[in-house]
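Note that one protein chain of the assembly has been removed; the remaining protein chains are unaltered in position.
The first chain written gets the first letter, and so on, giving A, B and C; residue counts start at 1 in each chain.
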Amino acid sequence: MVNSTLIRVRYKDTDQMGVVYNGNYFNWFEIGRVELLREMGISYKDLEKRGVFTAVSEAYCKYIKPARFDDEIIIKTRIIKLTETRVEFEYSLHRKEDNQLLAKGHTIHVFVDRNIKPISLKDTHKDLWELFEGQAKDNE
Amino acid sequence: MVNSTLIRVRYKDTDQMGVVYNGNYFNWFEIGRVELLREMGISYKDLEKRGVFTAVSEAYCKYIKPARFDDEIIIKTRIIKLTETRVEFEYSLHRKEDNQLLAKGHTIHVFVDRNIKPISLKDTHKDLWELFEGQAKDNE
Amino acid sequence: MVNSTLIRVRYKDTDQMGVVYNGNYFNWFEIGRVELLREMGISYKDLEKRGVFTAVSEAYCKYIKPARFDDEIIIKTRIIKLTETRVEFEYSLHRKEDNQLLAKGHTIHVFVDRNIKPISLKDTHKDLWELFEGQAKDNE
Partner (left out) sequence: MVNSTLIRVRYKDTDQMGVVYNGNYFNWFEIGRVELLREMGISYKDLEKRGVFTAVSEAYCKYIKPARFDDEIIIKTRIIKLTETRVEFEYSLHRKEDNQLLAKGHTIHVFVDRNIKPISLKDTHKDLWELFEGQAKDNE
């Protein structure tokens, strides 16, 4: 499954170079991730209520063309790796108008509990694990 | 007591107009507030550990001259009103280079507990109340 | 005309109190403002291309109930005052789920040129002025 979510670049996102500030792309990755999970049947809000959090351990972005104010951006997100203790998401950002690839990246997340201690999702939340596993398999 | 804290405008703070984005001034107000409390002998971190939080109920900013990338800004903060249940901070921002007033504003905060329920600071945390009260008197 | 725009609270918007950080409401006001202009037939991007910018001179927010992660928020925006040199927008934020009013506020903007010098919109851009004026009249 690849989730596609459309967002619009806001003035707040730009910097004085007239383009989107580099750090803000990671906010969009979050949007893609949360919406992919929602499409998989997992509300990140409910995940946290059940005591499962995902701590980011790595984040990477490759910037290809600058995103600009008022651009509509399609965030495409999928799961590319999964183990009992971590999950890796891959993202690509395209400008809607001309389908230009603007950026791509990935983030790695460790499953942790409320106190940010690593957990095995498989051992602690079998039902959630199976939802994640279904996705990861689809990507192989 | 008036707390003076020096910050520098970062690229991240600017927008494509070439000046600091209006919403970011409220982040600076937070810096002023936390540093005033520190100077008063109150660590906001410890305040939260003791179960006291301050929920913002109003925020206002008057923008006078634009702040720009790499400017050094002096944030001046003081308490202007205090009741058992709320506190009002007043801020002014000056450019260090020429002492130009850039903005001024205020925020009103309600004392709340961990569940964001209003509390009387006077009734629940007498020692903290007295530290706040000392400041508010000084401003009259 | 009252523009209604739906947004979703993102993790990035929250702070360690578990609710949306106060400064972020002003980012939502921007979204409301830009979408109201779009509905009025004015692209803020094009406005800037024509050399018209709107510098914020005042911003105010009254926080009523905290917005939380994953909430869907309806931003309602309208123009409440207009002169040749400035425009005032009024905002209200409701949680979509139960229509609870979360916050309301306003911002005042001065029409300026590329160098952030005040201009009379009426004198310099008659067609834009008429679009704004149409709205302001509707609100009286």
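Assume a contact is a pair of C-beta atoms (placed from the backbone, for glycine too) under 8 Å apart; a residue touches a chain by one contact, two chains touch by 3 or more.
Values in this document were obtained by computation on a predicted structure and should not be read as measured data.
Looking at A:4, A:22, A:85 or A:124, the residue that reaches the missing chain in the full complex is A:22. Touching the missing chain, out of A:57, A:83, A:100 or A:120, is residue A:57. Shown as candidates are B:2, B:31 or B:136; the residue that touches the absent chain is B:31. Where subunit B meets the chain that is not shown, the touching residues are 10-12, 27, 30-31, 34, 43-45, 69-70.
In the full complex, the hidden chain is touched by subunit C at residues 11-12, 14-19, 21, 23, 69.
Hidden from this view is one chain, which touches subunit A at 16-17, 19, 22-24, 26-27, 30, 48, 53, 55-63, 66, 107, 116.
Here is the rule we use: only the chains that are shown with their structure count from here on.
Inter-chain contacts peak for the pair B-C.
Every chain gets a centre from its CA atoms, and the centre nearest the mean of all protein CA atoms is that of C. In terms of their C-alpha centroids, the spacing between subunit A and subunit C amounts to 28 Å. Chain centres here are Cα means. That of subunit A falls 34 Å from that of subunit B.
Multi-chain contact residues of subunit C, defined as those touching 2 or more other chains: 27, 30.
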